[in-house]
Every structure is written in structure tokens, then in C-alpha cells.
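Note that one protein chain of the assembly has been removed; the remaining protein chains are unaltered in position.
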Amino acid sequence: MSPATPPRARRIALDREPTLAEDRHRSPLGHPIDELRVAPPSGAAPPAAASVSASRRNGLQDRPSIPPATVTERMAIEAVSLAYGEKWVVREVSLPVRQGEVLALIGASGSGKTTLLRSLNRLTEITAGATRAGRIALDGQEIESMEVNELRRRVSMVFQQPNPFPMSIFENVAYALREEHAPGRRRRRRSRRELEPEVIDALRRAGLYEEVAADLDHPALRLSGGQQQRLCIARALAVKPEVLLLDEPCSALDPISTATIEQLIVGLRSDVAIVIVTHNLQQAMRVADHVAFMHLGELVEYGTSAQMFDSPRNQRTRDYVGGAFG
Amino acid sequence: MLGALSVSVLAFIALMAVTVFAKAWPSFAHNGIKWFFPGGDVDQQLGAIIQGPKDPAHYNYYLRAWPLIWDTIMTTGLAVAIALVVSVLAAVFIVELAPTSVRRTIDPVVRLLAAVPSVVYGLIGILAIAPWLERAFISEQRKHSVHEVVQLTGSNLTLAVLILALMITPIMVAIVVGALETVPRSWTEGSAALGVNRWRTMWRVSLRTVRPAILGAIVLATARALGEAIMLSMVGGSRAFPVNPLDGTTFLFEPVRPLAATIIVYIDGISVVPLEQTLYAMAAVLLVSCAFLSLAAWAVKQPMKKYGIRT
Partner (left out) sequence: MAGEPHVLPSPAAVRKARPRDSVGSWPLIDRVAFGLCWTVGIGLCVAAAAIIVFMFVKGIAYVRPSLLIESPQAGASEATSGGFLDPLVGTLLLTASGTAIAAPLGVATAVWLSEYARPAALARAVESGVETIAGSPSVVLAIFGLFVFSRPFLAFLSQTSAGGSVFGRSFLTAGAIMAMLALPLIVGATREGLAQVPGHVREASYALGKSKITTIRKVLLPSVRPNIAGGVTLAMGRIVGDTAIVVILLGATLHLEGAGGPPILSTLRGTGATLTSYVKYNSPAGEGNAPEKAYAAAFVLLIMVLALNALVTRLTSGREGRSDRFLAWAWLPNWRSR
């Protein structure tokens, strides 16, 4: 490399790195999903996962915390194809989404990565004429058969442009909390005092609490861009989702805010499964554990971050990572 | 030159305001604050004004216009309240819930309801609906219970309020739908992504955001309702009677005559000077009410700006 090129991006390091019980270098393509299931190191994880799902369905808040250094599969994307109108934009993609790690979807514009992300919480249904083939499972249950709003409380999304509501900070974070209800039953009216601990917890997890603790009634739209995006993350985390989807969350932000949010993302991965779409390769290098490279709707290659960036197997991956196109 | 023409608009309004208040003054001066109080039969009083002395020094101005004011408040208030609820629900339906085919039908429907002339509404009301109302709801006992005071017919408060509400609904629907369509998609999408159903998203985000527009719609609709003269004169009934809620359900069937309708009904007597001035007094009350409405709406919109709601 010539001296003029910038130094390679380094992974954001945390104290604990997640461990996978399975072989990292096996591509999931063409292999049955079962092979990817991680054997839990202690007996606690799958029963905990099952009881989390059950308790979620009853609308309760408590859930046992998962030991940080384990990785559990949360969502399974199996041969999913998506179309808008008559054109397939995603073609037969299979991926695992695991709690304890960050999955990055990279690729050029039009590769279908955002569409794939939006199908994970059925947001594609908002657009008329969207079709889906294949199976997406959350904790083993096909998301199509779930009630859509319950799904979206378990799989939260943060968008590219920060979109806080025109309300106060507190009301933004408490927004989804006020809407929780068991299917078909009435909502419980929750007072501010009741909601405050959860709001503060979410703001803490999003790394925003220190900055706004003084006045939680401050209008959300008056925050800076980076703060607004962290507020959106806090809002998404307030309902304690199992999966967090991030659609290029830093593309509208300055570098300092970007760095803060990337730290945040890596720190959150032990609690929530994270899928991040990014067109910024260096960002993927910094935050991701596994990377999936998509091109024109197809999954070209999937592997660990180290392997994808150091020694990609596919020529097209090599071209993309090397900057030949984008 | 263009500027001069444009300013002529201002001149018109200024002239109108000055004229109305100047000509209204004698009526207010002679009655004082009691102009607004109850006290007797308005129709009789207006008749007396017309028949009164022709000598300027002895003009009769006696009027206790409370029945008219109360009728105006009741018809306008009830009509706007009904129209508000109906319009907001209809706007939510149009923007969010209606399938495309239904949406394509409902656009022309709203346009149609806005376009029908008020006299046609009045005709349908008085010829088709009033007899039905009379048959269905006004029994002999009901008539008898108030017969010393007033005669009940099919032309009454209910008919006036219903048709007035139907007339002002399209205005409000148009404004609210226009405003709802400007709510940024990022907010509605964000709300959906948080697992909030369509109705709740509408209620907590979209409708909350368009509160200024809803206020504006209320103001416009109220101004329209205040100014509606012809239709109300046709379907309101035969007398200027202050509808009495204490009469129980019968109050729904008592005749009404709001201010604007009164002006139209008595317009033939305008050559009689004291009556002319009395009618101008009523017009002045209407003008002041409309102005006050606009001011109130502006004042209420100010605090909303704080949270980033565009007013």
C-alpha cells in the first residue's frame, strides 16, 4: 500500500468479545439453518429465550438478562425474496441474526440491503405492491403469523434520518411504552412516575441520559442531529426489543456523533441482536462481527468481519471491499 | 397602479367596518347593554320598530336580542361540534383507512357536498326532511306541552343543526386532509416501526401535529356557519325563539332564528331607518364575532410552536 492511503480501520474493542460455539468460516448458503444453531454454553439460554417470548406475548416487561459472552440466534432469514411490483429486489437470501453480535449488511446502492432490513419487521408491507417469498422466523416463529404490532415491538428499527416526534424527550421515549397492550385488550393508562424509570433506563442505554437529564421535557426537535439519533435509539430500546435494526443510522451525522453511536451499538449487542445496514465500509469494519455483502439483490458472501475484509473469497467481494465499485 | 388596486381591497374593508359600526351605533346607544339581554318576543319588538314613529327624534329602537344571540350560539356551536367530530373521522378515513377505490370515490363526494348551493340544502330540508321530522318526532303531546309558548313544526333546531353541519363538513374535511397529507412520512413510518397501530399513530402523531390546521378549520367553519342566512331562514322555523335546553328533548324541536337569518327575514323593512340601524347592529355583532374568532385561533396556536408543530 502506498503511504498516501489512510490506515486501516480497527474494530472497536470492548472488554468482552462474544464467542461462537460453531465454526466461523462456514458459509450458511445452501446449508440447512439447523447447522447454524449455536449450542448454548449453559442451560439457561434457550429456556430463557422461550420464556421471554411467552412473557412478551402477555405484555409483561420483565425478562431475564442473557449472559453477555454467549451468542444466541434470534432471527433466521431463509431463502427470502422480496419484490416491489413486478421486480425482485432481493433474491433468495439466507442469513442468521444473532444476539450478542452485530451483523452488517453492506453493498452498493440498489443491492437490496435496506429492503431486506425493512422486511425483518414487516415494514415493507406499508408499501403497496410489496411481495415476500421465503421464511423469516423470530425465535422460531414465522413473523408472518405474528400480530404485526407485536412483532414490531420485538424487532425495533432506527432510521437513516433521525425522526423524533414533535414532542418532549420524555414523551418520545415513552411513546411506545404507552401503547403496550395485550392483544385485543385495553391499554393500561400509565402515569409519568410509573414510566420514568423505564425512560431513564432507555436513555442511559442509548448514552443520552447524562446530556438531557436536566430537562426531560425539552422539545425533542431542538436537540442536535446526533442527540436526536440517540433519542431515536432510546425510543427503540424503550420496549426492550430482542432485535434492533439500524438503517444507515450515522449517514446523516457528523463524525463525532457517528463515533458515539458506533460505541453505543457495539455496547448494546450483548442485550439485543443488531443488524446494521451501512454503505460505509470502514464503519462495518469498526462495528460488525459478521458481514453480509449483497449485490443486486443477491447475497454474494457472508462471513466474519475479519475474514470478509482481510481475505474475501468471492471476487466481487474483493472488488467492492477494495473500492473497485460502490 | 397594481398596488393601488390591491389597496382598494383594504379600503373596502375599512369602509365596510366603519359603515357597519356607525350605522349600528344608534341601536346600541338606545338599548345599552340590554341589547344583549332577554326580554320579550323579538319578532314583536322588530315589528314595533317598523311600525314606530317616523320622526327621527322619536325613533323606536327597543330590542332585547338575546333570543337571536342564543339561537346563533346554539345552532353554530352544535353544528360546528358535530362537524368537527365528523370531519376529523372522515379525514382519518380518507387519508389512512380508505382503500384506493373508496378514496377515489370520496374525493368527488366531498367536492360535491361543498358545491351544493345553500338554497338547495334549504329546499331539501324544508320539503323533504322537515315533514319526516314532524311525523317521526313531534307528537301531539309534545306540541301540547309547549303550545302556549311556541308552535313546534318540522323546521326546528335539529333540522337547522344537521343541515348546517352537513354544509360545513366539507370545508373542515378539506383542510384537515390537506394538513394530514403534509405530516412527514418519517413520523408515521417511525410510529409504525414502533409497533403502534394505524389509528393510534393517527391520533397521537398526525392529528396532534395538525392541531393548528384543525383550529383553522374550526374558525373557518364557524365563520361560515355564522354567516349562513338563507338556509337557516328556510329551515329554522317561524319564530325567533330562544331554544330552551331545560325543556328536555323538546328543545331539539323548537324553532330557531339566528342573527344572519333574522337580517335576511327582515330585509324588506330596511327602508325604515330604525330597523335599518337595528339590522346593522346585528351585522356588527356578526362582524365582531368573526374577528374575535380569528384572533382567538391565532392566540391558541402560539404555544404549539414550542414543540415544533408548524402552525
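A and B label the chains in the order they appear, each numbered from 1.
The definition used in the following text is that a contact is a pair of C-beta atoms (placed from the backbone, for glycine too) under 8 Å apart; a residue touches a chain by one contact, two chains touch by 3 or more.
This one's a predicted model, so the numbers in the text were calculated from it and none came from an experiment.
Partner chains of the missing chain, restricted to those shown and counted over the full complex, are A, B. In the complete assembly, the contact with the undisplayed chain comes from A:V300, out of A:I143, A:I169 or A:V300. The chain not shown here is touched by just one of B:I50, B:I73 or B:L113, and that residue is B:L113. Interface note for the absent chain: among B:T182, B:T249 or B:Q302, the touching residue is B:T182.
Note on the undisplayed chain: of the listed residues B:F93, B:F137, B:W187 or B:F251, the one touching it is B:F93. Of B:S8, B:S139 or B:Q302, it is B:S8 that touches the chain left out of the display.
One chain is missing from the display, and on subunit B it is touched by residues 2-3, 5-10, 12-13, 15-16, 19-20, 23, 86, 89-90, 92-94, 97-98, 102, 105-107, 109-120, 122-124, 126-128, 166, 169-171, 173-175, 177-178, 181-182, 197-200, 203, 216, 220, 223, 226-230, 233-234, 260, 263-264, 267, 270-271, 279-280, 283, 286-287, 290-291, 294. In the full complex, subunit A touches the hidden chain at residues 29, 81, 83, 85-88, 91-92, 125-126, 131-133, 144, 147-149, 181, 183-187, 298-300.
Definition applied: only the chains that are shown with their structure count from here on.
One finds 53 Å separating the Cα centroids of subunit A and subunit B. If you check the complex, the residues on subunit B that touch subunit A are 184, 186-187, 189-197, 200, 204-205, 208-209, 306-309.
The touching residues of subunit A, when paired with subunit B in their complex, are 121, 123, 126, 148-153, 156-157, 159, 161, 163, 165-168, 175-176, 179, 219-222, 232, 235-236, 239.
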